[in-house]
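Note that this complex is displayed minus one protein chain, with the remaining chains in position.
Naming follows writing order (A, B and C), and every chain is counted from residue 1.
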Amino acid sequence: MNVIVEREKGPLTELGDRIETLRARGMGGSSELEILEEKYRALLSDLFGHLTPWERVNMARHPKRPTASDYLAAFDRFDELHGDRHFRDDPALIGGFAKLRGRRIVFLAQQRGRDTKENIRRNFGMVSPEGYRKAKRLMELASRFGLPIVTLVDTSGADPGIASEEHAQSEAIAACLAALAKVNVPVVATIIGEGGSGGALAIALADTVIMAENSVYSVASPEGCAAILWGDSARASEAADRLKLTSDDLAGFGIVDRIVAEPLGGAHRDAPGFIASVLDTIDAELRALEHRPPVELRDARYRKFRRIGAWETQSREHATAALP
Amino acid sequence: MNVIVEREKGPLTELGDRIETLRARGMGGSSELEILEEKYRALLSDLFGHLTPWERVNMARHPKRPTASDYLAAFDRFDELHGDRHFRDDPALIGGFAKLRGRRIVFLAQQRGRDTKENIRRNFGMVSPEGYRKAKRLMELASRFGLPIVTLVDTSGADPGIASEEHAQSEAIAACLAALAKVNVPVVATIIGEGGSGGALAIALADTVIMAENSVYSVASPEGCAAILWGDSARASEAADRLKLTSDDLAGFGIVDRIVAEPLGGAHRDAPGFIASVLDTIDAELRALEHRPPVELRDARYRKFRRIGAWETQSREHATAALP
Amino acid sequence: MAIPEWLRRLREPGVDAEKDAALWAKCPSCGEMLYRKDLEANLSVCTKCTYHFRMHAYDRINMLVDGDFVEIGTEMLPGDPLGWVDKRPYPAKLESDRKKSNLSEAVVTGFATLDGFPVALGVMDFNFRGGTMGTVVGERIAHLLEEAHRRRLPCIVFTASGGARMEEGMLALMQMAKTTLAVERFMADGNLYMTVLTDPTTGGVSASFAFQSDIIMAESHASIGFAGRRVIEQTLRQKLPDNFQTAEFLLEKGAIDMVVPRHELRETIVRVLDYAVDRKRTMPALKAVPEFAT
Partner (left out) sequence: MAIPEWLRRLREPGVDAEKDAALWAKCPSCGEMLYRKDLEANLSVCTKCTYHFRMHAYDRINMLVDGDFVEIGTEMLPGDPLGWVDKRPYPAKLESDRKKSNLSEAVVTGFATLDGFPVALGVMDFNFRGGTMGTVVGERIAHLLEEAHRRRLPCIVFTASGGARMEEGMLALMQMAKTTLAVERFMADGNLYMTVLTDPTTGGVSASFAFQSDIIMAESHASIGFAGRRVIEQTLRQKLPDNFQTAEFLLEKGAIDMVVPRHELRETIVRVLDYAVDRKRTMPALKAVPEFAT
């Protein structure tokens, strides 16, 4: 049960319906409608003005939240490329050539389904080794032809099935990361929904990491974390508090470079507008990166991630003394 | 039915048995034994002195003919490396680090079985895409660390099964060839048994190609060729005549650089001696190649294969006139 | 490229020479009788079931290029290095294929522009010795790649092949090595190499320059594989599913980038060129081809 979806039911939906009805009757601009609209905004603000980390997790998983293909629809053009050349085309990871704001790029994204049937086909956006190998191949293609790489992250995590283990999921993710470490072109990754652990990072080792305000990016799912800590996945909300998985937290750690504000109540309340602002942000970041020479680009990428982390430093003497 | 195995039965076996018996009785050096030995040599020469192409095909497929692992046993050392890192380790293609005559190399070979059980495990030396991908990986490893590549070719052809097609056998062979085209280290390939078409060539795009005298290397199996030409695979012998698949023929075409003479009656009649002379030849060829700079090596490889072929040249005017 | 009408007629796809005069062609897939003019106007795609008839190399080139096509490599013609005879001598087979197909070999190579993009273009034709690769196919492909390399032009090759050409024995097999080396040298320098696999693409061509490209397209319904379907069926003694080795099957299995219907082929190729090729770099390059110098 999604806590955001639940909260959208009842008064908010009622109010929304009434507004719709009045609008349909041509009462736009009437004072009655204005009052209702004002009420609606106030209610939205009450309900969604201050979201807890767990509420953001639910926002990130909202069934109506725009998925990669919704973003793609706002691109100038997309030509999908398929397959790992060895074994399978993984529909959970889409990729190909694209044109965005007039710029030629290589596009990669985890693709959740927008309904049950598509979710099954897309494996709920959980990528198999074949998907990561396709991604790696396209990253290398991008590097070969000097095309910037734009990725959209939206997955609860890499596929944890038997076949994925048998086909060396670890190697596939590791190779995908290694490919991003090597590419000679700008990489801009955007967390648009759920950024689940290594399966998300595999396409997010980027020069610039953008995050939608209500998306989350986490080392483990709150449910999994709660199960490990307290043997009780129902305490996911508490785990979410601790994991520091919100865009604000991650910007604070230097893990996220840019946050794109969402409409009150979440991206799905004005999908076209929100998508446009994400694409504008990507466009701006690419513009800032695109003229940097490859060596400089790779060095900056190295330094960026090299810096991330927090630890204590002991004097070498002390450290040495404490250890054999 | 192998025509060579058939020919080995009867008088030759009888004579051999009698010689064995006398030797066992301590009659070495006796005139009786000498006469028999003389007879034996004469019979060998009668039976195997002049082999037709089809007989050589049968010699190449002789069940007692030394396989890759027999050669490996004469190396200083072998450390097998496994797997394509994605899907499977293919036992039909063995590879790894090795030391040969004191030289560190990367070794690759098709491995037939030496009995039915091993043949099933090794898929009769017919390599699957995973095997070629392992080979490609090890070729790149060799190039990375400056180790020469030594390959032994012994396969009726690439595996033609459903799974191999599903896992893109074409791509696997093509990628293996491409890897050999790129490596910065010397490559010496030796056809030790059957060199069956593209599945053999995949590990034989080499700076030096050596051929055991009675091995064969063919664009198609004689049986397959006969089936296509006359709808009758029983006419394989005739097809073998036409295909020009013997070591002599191929040396004449510039496809094979060195031929290693076999003992009368085939390599299996003195396996250790023959293996030693093959390894000596490989050693000598590596010595000739090993100090050439990578660029020169790759250029020579390019020119070597670029030259192979025979065609007519028409004056450009004529040619142009003949075509729209 | 001006192809005389009589020659064009000689080269109607998927039809025996004897039936050439006929006005109708039967679709081997749905059985529909198709009026030849309609079929031709529809790029040899069945108007009823979208079955893709095999296309003659020059028809395909006409379908693709903006205007001129400057052919190269025509001076290389097949010899008979093995002195091959089976039911007929190899030279006689070559001669009759030449007449039947009006081609000098199983591949046509040259330069052209596609929507303004200068490219090197190779097109194989199944009508000549089943598109098999002998020395001349290998030579022309390698030559095309070298000429494209010199000019830094993208190279696009349409494959259609039954594999290596038996009648040239191991010299034919060695063309896999030759073309591979040429492809690698071409690609290593950052040039775009693209292949379009058409029906059928198998054997030595499939396992060399067909699958070594940056982008692999396949034409709808094309049959693509290493081993022939019949070989596999005979080996396994079982019937294979209908979609086995089809372009659509290979797309699912991840082997190729895209399946493209013939009607969308040109625009799709142009879009890929637009993504991967720097127009500013290649435009002056074609001027080095004398025929394009004007």
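Keep this in mind: a residue touches a chain if its C-beta (ideal position, glycine included) is under 8 Å from a C-beta of that chain, and two chains touch if they have at least 3 such contacts.
Computed from a predicted structure; not experimentally measured.
Asker: Can you list the shown chains that the omitted chain is in contact with?
Answerer: Across the whole assembly, the hidden chain touches A, B.
Asker: For a quick check of understanding: of B:E8, B:E55, B:E130 or B:E262, which residue touches the chain that isn't displayed?
Answerer: B:E130
Asker: Consider the whole complex, including the chain that is not shown, and state which of B:R104, B:R235, B:R258 or B:R292 touches that chain.
Answerer: In the complete complex, the chain left out is touched by residue B:R104.
Asker: Among the options A:G26, A:G102, A:P293 or A:G309, which residue touches the chain absent from this view?
Answerer: Per the contact definition at the top, the residue touching the missing chain is A:G309.
Asker: Going by the contact rule already stated, which one of A:Q110, A:N123, A:T155 or A:Q169 would touch the omitted chain in the full complex?
Answerer: A:Q169
Asker: For chain B, which positions touch the chain that isn't shown here?
Answerer: Against the missing chain, chain B presents residues 77, 79-90, 97, 99, 104, 130, 134, 141, 144-145, 147.
Asker: Can you list where chain A touches the absent chain?
Answerer: So the residues of chain A touching the unseen chain are 158, 160-162, 164-171, 173-175, 177-178, 180-182, 197-198, 201-202, 205, 217-220, 224-225, 228-230, 242-245, 249-250, 253, 255, 301-302, 305-306, 308-316, 318-320, 322-324.
One rule holds in what follows: only the chains that are shown with their structure count from here on.
Asker: Sort the other chains by how far their Cα centres are from that of chain A and give me the top one.
Answerer: Measuring from the centre of chain A, the most distant chain centre belongs to B.
Asker: Using the touch rule from the top, point out the two chains with the most contacting C-beta pairs.
Answerer: Result: the chain pair B-C has the most contacts.
Asker: Rounded to the nearest whole Å, what is the centre-to-centre distance of chain A and chain C, using the mean of the C-alpha atoms as each centre?
Answerer: 43
Asker: Where the CA atoms of chain B average out and where those of chain C average out, how many Å apart are those spots?
Answerer: Distance between chain centres, rounded to whole Å: 32 Å.
Asker: Suppose each chain is reduced to the average of its Cα coordinates; what separation in Å results between chain A and chain B?
Answerer: A distance of 53 Å separates the two centres.
Asker: Check each residue of chain A and list the ones that touch at least two other chains.
Answerer: If we look for residues of chain A contacting two or more partner chains, we find 85-87.
Asker: If a residue has to touch 2 or more other chains to count, which residues of chain C qualify?
Answerer: Residues 211, 253-255 of chain C each touch two or more of the other chains.
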